[in-house]
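Handing you this structure, nothing more for now.
As you look at this complex, bear in mind that one protein chain is not there, while each of the others sits in place.
Moving on, here comes chain A:
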Amino acid sequence: MKRIRITSCGNQLLAQPTSRRPSCLRSPAALQNSCTPHNHRIQSRLQTTAATSDNPFDSLEASATQRSQSSNTSSKPARYPNKQPLVTLPSPHPSAAQHSAKLAALRSRLSLPQRFPLQTLARTLIHPSADPNPAFNNGSLSILGGNLLGYYTTEYLLANYPRLPMAVVFAAQSAYTGPKALATIASEWGIEAAAEPGGEVDPGLLQFKRLRSGDDLPASLRNQRRYKWNVTTTNKVLESDEFGSATQSPSSQQLSTQQVPLEEAAQSFVRALIGSLHLHLGRPLVKRFFRDHFLSRHLDLSTLFDFRTPTRDLSRLCAREGFEAPVARLISETGRLSRHPVFVVGVYSGKDKLGEGAGSSLDEARVRAAAAALKGWYLYRPTEVTVPSSMEGETDQSKWKPNMVDCGEVIV
């Protein structure tokens, strides 16, 4: 004998939901039109934080039926749902998250507290390309998380290295939280991708529509600048994202039902995870998470520089700061007449040594010494730093120490 599914029957008898606060993405009227009022999945899902433990797994089939009906006939509610499998759902049902071993393992692997619901963790794994419905995919969360990541990284870089040139800031930013870095972090966390998204797939897998090998990238992910355009740093600051990249980061609506590469889906997961952590657990824990998983990655900033005319830059810098003009002096040398000579040259301003470089010709050593001196200037790090986000919500303002703001890089 088959049990009667009380929950699904009861939901059909429910009244129309009262009008909530209008959502940003859609007007309430549009929401009501597109989602049937008795849709079980949406009813339970709109309260994102509520862990619906009373939702038994066996009611999945029925609710899946209803959701597929509602998506097929969006205008009128389905009265007689016929039995359809979970396959018709674009992404796994939220209540399946409770039973996923992969999600629980991921939560404990990331040392997240038990109060962080698995349903939200499952939602962060659904890319808009798998499920275009903004109530179920991670589009909104990844916007929030991306902004948080950009904020924390930028303030760390600017407070700790106040003299960094803009190009190096861009490079460091993308090295810490750029798309490639986030995709690497996701793979280090052990995120596996589903071959194809669907309602029957384990919710612990990354759900996105894969780009087939040999296909072109979607237009929103492609480089929108012409190849030969000379893009200035000012233009990058004003028009581009925090990485100074050539492409505008596409919105989740643009990517819905498009085929995307794994990197795009993985980075959206990491961003969405940060966003949902911020919503559920609050700022201090997100900052700790950021410090442990992002800032702990080693990045040697001194390798990001690329000086084309270091000697000119250095003499410009000395003139700007009021130091004596730099003079290259030969500290030591060996094998001048041999095949492999080595010269050690120091750049001095007055009696102070600014930098030192070694090379196989006098010119090379001189240029390297000037580059080292410039790096010494740009990589200055104050001893005491108070990042602005550490003072959020503090009533005691005496701990705040103003950070150094430099007048900018040398422009020749």
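Simple rule for what comes next: a contact is a pair of C-beta atoms (placed from the backbone, for glycine too) under 8 Å apart; a residue touches a chain by one contact, two chains touch by 3 or more; residues count from 1.
The rule is simple: contacts and distances are computed from a predicted model.
Can you work out the missing subunit's protein name as recorded in UniProt? Choose among "60S ribosomal protein L20", "ER membrane protein complex subunit 2", "Cytosolic iron-sulfur assembly component 2B" or "Ras-related protein Rab7".
For the chain missing from the view, the UniProt record says "60S ribosomal protein L20".
One chain isn't shown here. Among A:V231, A:L330 or A:M391, which residue touches it?
Considering the complete complex, A:L330 is the one touching the chain left out.
Which is it among A:K102, A:K209 or A:K375 that touches the chain not included here?
That would be A:K375, which touches the missing chain.
Spell out the interface residues on chain A facing the chain that's missing from view.
302-303, 305-310, 323, 325, 327-331, 345-346, 348-349, 351-359, 362, 364, 366-369, 371-373, 375-377, 379-383, 404
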